[in-house]
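Only one protein chain is missing; all other protein chains are in place.
Right after this comes chain A.
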Amino acid sequence: MIKGKKVVSQSFFPSLLLLVIFFAIMGVMNHGLTLSFVKSLILTNTPALCLAIGVTVTILVGGTDISLGSIVSLVNVVIITLAGLGYSITISALIGLLVAVICGVFNGIVIGIMRVNPLLTTFATSTIYAGIALWILPNPGGSIDYAFAKWYMGGLFGFIMTPVMLLILLVFIWAGAIRTPFGLKAYALGCNEKKAYASGINVNGIRVLVHTFAGLTAGVAGICLTATICSGSPTVGATMSLNSIAAAVIGGVSLNGGKGGIFGAILGAGFLSILSSIVVAANFSSYSQSFIKGLILLIGVIASILAGDKVLKDKIKGIFCKGGAKS
């Protein structure tokens, strides 16, 4: 019971609830869930999960990053183009990753050291990165050896799939980072920049690091996406940026900074992924799909914000505890 209470009081609880409910709805719609279905769900949605981690980290320090989707596009075209030129998959993917990290560092330098507003900076750089992607590969196309997709779908130890490993790697890096003094300082910065400066915290350094990490997550997302679609498109990541922010908010991350964590964001992104596939599977006409998805998304965001309301939270807690006592 104590454990149950603890989970309910977490900021990510609404997203967990949504995830479970919609997972169940999907199960009913598909007349049961097969392992292969869940696997394919993970395969296609790992890029979104990666971006949710990246954007959450920037929001936590009181900033934001809307350029991550463009970085994903850029990584995608870089990998496809390099592979087309005859480079090996490994080298193409690593260069793609490097490009993403450089993009992240650039964001970090402009935001952290030149102190430009994060939203404006990443809005501008998202256009720049998308522009470079278009320049490299004006028309969708190209292909990559199927071995890439095989590596991505395959498991390192038989059952654990590559995307799960990559996600765990990102989570591990961040979880490690917040256990160093950097973590507390990042949360402090997210709470109040002026006070953080007055407390002798290296505000600029933290911002650069955080955006670099966000770039890394976009790089991993780009690799995963490329392995899923096995071709190049300069606009493939365009809609992912704002989706990732929505995922973070549903996951209980405060847009004002300093509150929440990547765990919630991952749950939020998972919910959004399931939502998309449900809307597609439900055979709504293609004209109303976007409307219905948006409506449910709005309800999800409102629910998670209301759940941050203390009074409401206590009520929910009360219901939960009663239910628990009966059983």
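One rule holds in what follows: contacts are C-beta pairs under 8 Å (C-beta built on N, C-alpha and C of every residue); 3 or more make two chains touch, one makes a residue touch a chain; residues count from 1.
As a convention for this text, contacts and distances are computed from a predicted model.
A.B. asks: Match the chain absent from this complex view to the correct UniProt protein name in "CxxC motif-containing protein", "Isoquinoline 1-oxidoreductase, alpha subunit", "Response regulatory domain-containing protein" or "Ribose transport system ATP-binding protein".
C.D. replies: Matching the unshown chain against "CxxC motif-containing protein", "Isoquinoline 1-oxidoreductase, alpha subunit", "Response regulatory domain-containing protein" or "Ribose transport system ATP-binding protein" yields "Ribose transport system ATP-binding protein".
A.B. asks: One chain isn't shown here. Among A:90, A:143, A:199 or A:239, which residue touches it?
C.D. replies: Final answer for the missing-chain contact: A:199.
A.B. asks: Per the definition of touch given earlier, which of A:129, A:174, A:187 or A:213 contacts the omitted chain?
C.D. replies: Candidates A:129, A:174, A:187 or A:213; residue touching the omitted chain: A:187.
A.B. asks: Give me the chain A residues in contact with the hidden chain, please.
C.D. replies: 179-181, 183-185, 187-188, 190-192, 195-202, 258-259
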